[in-house]
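Missing here: one protein chain of the complex. Every other protein chain is in place.
Chain nomenclature is as follows: A and B, assigned in order of appearance, with residue numbering initiated at 1 for each chain independently.
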Amino acid sequence: MATEARQRTATPFYRDSRSIASILQVGFAIAVMVGLWLLYTNMMDGLRRANLLPSFAFLTQPAGFPIAESVIPYDPTMNYGQAFIVGVINTLRVAVTGIILATILGLFLGICRLSNNWLLRNAALVYVEIVRNVPLLLQLIFWFLLTKAFPRVQESINLGGLIYLHNRGLTMAWPEAHASFTEWTPWLWAGLLLGVAYYVARRIQFVRRDRPGIALPWALLLVAGTALAGFVATRLQTGDWPVVLNLPELQRFNFTGGLAVTASFAALLIGLVIYTAAFISEVVRSGIQAVNKGQREAARALGLTNGQTLRLVIFPQALRIIIPPLTSQYLNLAKNSSLAVAIAYPDLFYVGSTINNQTGQAVPVILMLMGSYLVLSLLTSLVMNWYNRRIQLVER
Amino acid sequence: MASTDLSTGRTRPARPSIDALGWLRENLFSSWLNTLISLVLLWMIYELVSGLAGFIFHAQGWSAVASNLKLLLTWTYPPDQLWRPQLVFGLLALLLGLSAGVWRGITLVLATGFGALCLIAALLALALPATANQVALQAWQMCLAAAALVLAGYGGSTAARERLRWPVVIAWVLLYPTVILILRGVGGAMPVVGSNLWGGLMLTVLLSASGIVLSFPLGVLLALGRRGNLPVIRWFCVAYIELIRGVPLVTVLYMASLMLPLFLPGGENIDQLVRATVAVTLFSAAYLAEILRGGLQAIPKGQAEAARALGLNMFQTTLLIMLPQALRAVIPVLVSHFISLFKDTSLVVIVGLADLLGAAQGIVGQPQWLGTPGGVWRETFLVIAVIYWALSFTMSRSARQIELELNIGKQ
Partner (left out) sequence: MKRQMLVVLTGALAMLLTACGGQTPQAATQPPAQPTTAAPATTQGPTAAPATAATAAPSAAAGGGQAQPATGGRIQTIISRGKLICGVNASALPGFASVDSTGTYKGFDIDYCKAIAAALFNDPSKVEYRPLSAADRFTALQTGEIDVLNRNSTFTLQRDGALGLEWMPTTFYDGQGMMVRKSSNIKTLEDLNGATICVQTGTTTELNLADNFRARGLKFTPLVFQTNDEVVAAYEADQCNGFTTDKSGLVSSQTLLKNPAEHQILDVTMSKEPLGPAVAQGDQQWGDAVRWIVFATFQAEEFGITSANLGEFTSSTVPDIQRFLGLGDNKLGAGVGLSNDFVQRVIKAVGNYEEIYNRNLGPSTPFNLPRGLNTLYTKGGLLYSPPFR
């Protein structure tokens, strides 16, 4: 025992892989810290020379600059912090809408890629090959410039008085709640409750009988029916529709009323959706193709229709393969939304760079920007990972 | 094997020959739904193609592109020094040709793609008016010369494959610094050309190449660090990789352009191109590390164990056994990464550099086109979109070809 111990200590420490590892790591840590410290002192030194010591105090000062579009109320008297939040919300708005639309379009294209119609299959292929080989920024600028080709506001293209297309974007009729909306809300709740109850009951029934069936459309129909009944009932009761369409009206310069979608937002959304959908369609296609061919054949042998095979057999299995690469496409879309700066959509990056320009506080602004994007990426990953785990559990 | 259609992954039995009508019935009009889809699509394709053709033949802004070709390719690089970018282009062509002859396989695929692009470009450039007052080759001459160089390189090297192997390897290693040196200049016959004058397609290619070449060492180290069993280093690598991958390239570029000068003592002046290069390198390294990590993971454990058993140390095992295999496995992914980097470099426009996209924007903004109805942006952007597309598409096709070759090698 003792000799053994002596033998072990006889190995000089510089040949002992464990101590080498520790020394290496300590050395590395020190090097990194010294490096970072050097950069930090250099930076502070330079900033001090320029009389620009970083501080977050500017956040509470009035911003003074206007922002073209905002979901929350904003005017230039509000402070830089609030302006930044407007930017964050604008980014979220385009990212969330973009993700939903890109998924739908991507799914559709992915299925087209596998169609037995030669023309459809190859049209989808051509779409994918064109879109993903051209830089997104170029596509965004293209869509934005294309909006200039639309007529002036005064000569808008009128689609049934509901949607007006013009070179500032589009203005469309949008539902607006009236005073009697409160009367209607109980009906909505009741409809929702009924729908959920029906759906759950049916699902339990399916599982018991061990047969697939369709529950969701009927449940949705139930919700819609109840809501509609309530809608009419409220009108009869109060003499006032709970929700009316707010129609756009042309004033001297612009439309008032309705929902205005600016050209910047439209161009950004279209560009992001078209670009990301091309990548998503590839993910979907390879996911579906990765499902064992035997599965499809077995399903057909069991007498399932084409649609049923896709919906009940192929898709649930493909989903497990699709989700991880799909997540990274979602992350790309969220990050790519920062290109909005090139087409004047006031997103996070745009507002951030304006703030930096006004205050000269480059370091805090960059920290805030990077932090926000990291949180956004992290949240997206978390949601998708949670969903991924959930569908993986389906495996029995 | 031969009947496997890899693009769709379906195996098709050898099919008896079908006449055209039969093919149509089977592929376009097999059911009423398919018929409907086919008809609608045919109509859409007709509209699109005729619209595009109408635009191409009737647009009035083509002269904006034709007269500004030099700006698109090299931006404000001095006209009397244009032979230098052309020399670089020729060098690249020759080297590709030589490698194709020496190694065949993958490199042959790339060289063929490159040569074909050059030929097509040469044919297209023939239609352009000759530009005067430049001490350099005309566009079509240059493209033709490049294609010829690829061919000459290929022919020359097949004759002496063994002898040329090492010189070509060394030439590749020296290519990047040589290119920078030629473009930058040393004085005398090659006066210094400041990087603020570089731009256009040249800058796009240079930036994306820098993104790969310069980020390679950093990417390798990060990948090894993340795979290693030293916790401190691993955490650092994970933190770096995830931080960079979590933020958009624009913010990294923005940070580099605002903060890089502050990081250096004395507030030295770093030119905008170096800042953008640093940003692209730091950004690319994180993605490269993840790609390489995937390659390293794919190597069977036995390889490392066998190497250790043979008496190789850690360093030797990594450098001689692990990395070469990992690299080989990820070549197709590397090409895809290069393609996305190639497209992403267009973001340097946002920090004020004039790459291909920036040059196009500059041309569109020239006051003399204000009189053209609708401006000249459609024509200009269409041309650069085609350039971007042709290069990316060729590269992605090559990547697929490489993937096939590697798979065949494995089986």
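Following the convention adopted for this analysis, a residue touches a chain if its C-beta (ideal position, glycine included) is under 8 Å from a C-beta of that chain, and two chains touch if they have at least 3 such contacts.
Just so it is clear, the model here is predicted, and its values are computed rather than measured.
Participant: One chain isn't shown here. Among A:Leu194, A:Ala344 or A:Met384, which residue touches it?
Facilitator: Looking across A:Leu194, A:Ala344 or A:Met384, the contact with the absent chain belongs to A:Ala344.
Participant: Looking at the whole complex, which of A:Asn254, A:Asn306 or A:Gln392 touches the chain that is not displayed?
Facilitator: Of the candidates A:Asn254, A:Asn306 or A:Gln392, A:Asn254 is in touch with the missing chain.
Participant: Just name the one of A:Thr41, A:Asn158, A:Asn292 or A:Thr305 that touches the chain not displayed here.
Facilitator: Per the contact definition at the top, the residue touching the missing chain is A:Thr41.
Participant: Residue-wise, where is subunit A in contact with the chain that is not depicted?
Facilitator: 41-42, 45-46, 48-52, 64-68, 75-77, 147-148, 152-153, 167-168, 251-254, 256, 263, 341-342, 344, 346, 353-354, 356-360, 362
Participant: What residues on subunit B make contact with the chain left out of this view?
Facilitator: So the residues of subunit B touching the unseen chain are 76, 103, 165-166, 169-170, 172-173, 176-177, 180-181, 184-186, 192, 194-196, 210, 213-214, 216-218, 220, 257-258, 261-262, 265-274, 277, 319-320, 323-324, 327-328, 351-352, 365, 367, 370-371, 375.
Note that only the chains that are shown with their structure count from here on.
Participant: List the centre-to-centre spacing of subunit A and subunit B in whole Å, with centres computed as mean CA coordinates.
Facilitator: 29
Participant: Quick check on the complex: what are the subunit A residues that touch subunit B?
Facilitator: Subunit A residues touching subunit B: 21, 24-26, 28-29, 32, 39, 42-43, 45-47, 49, 114-121, 123, 125, 129-130, 132-138, 141-142, 145, 149, 289, 331, 335-336, 338-339, 341-342, 349, 353, 356, 362-363, 366, 369-370, 373-374, 377-378.
Participant: Provide the residue numbers of subunit B that touch subunit A in the complex, in ascending order.
Facilitator: Those residues of subunit B that touch subunit A are 7-9, 27-28, 30, 34, 37-38, 41-42, 45, 229-233, 236, 243, 245-251, 254-255, 258-259, 261-265, 267, 339, 343-344, 346-347, 349-350, 357, 361, 374-375, 377-378, 381, 384-385, 388-389, 392-393, 396.
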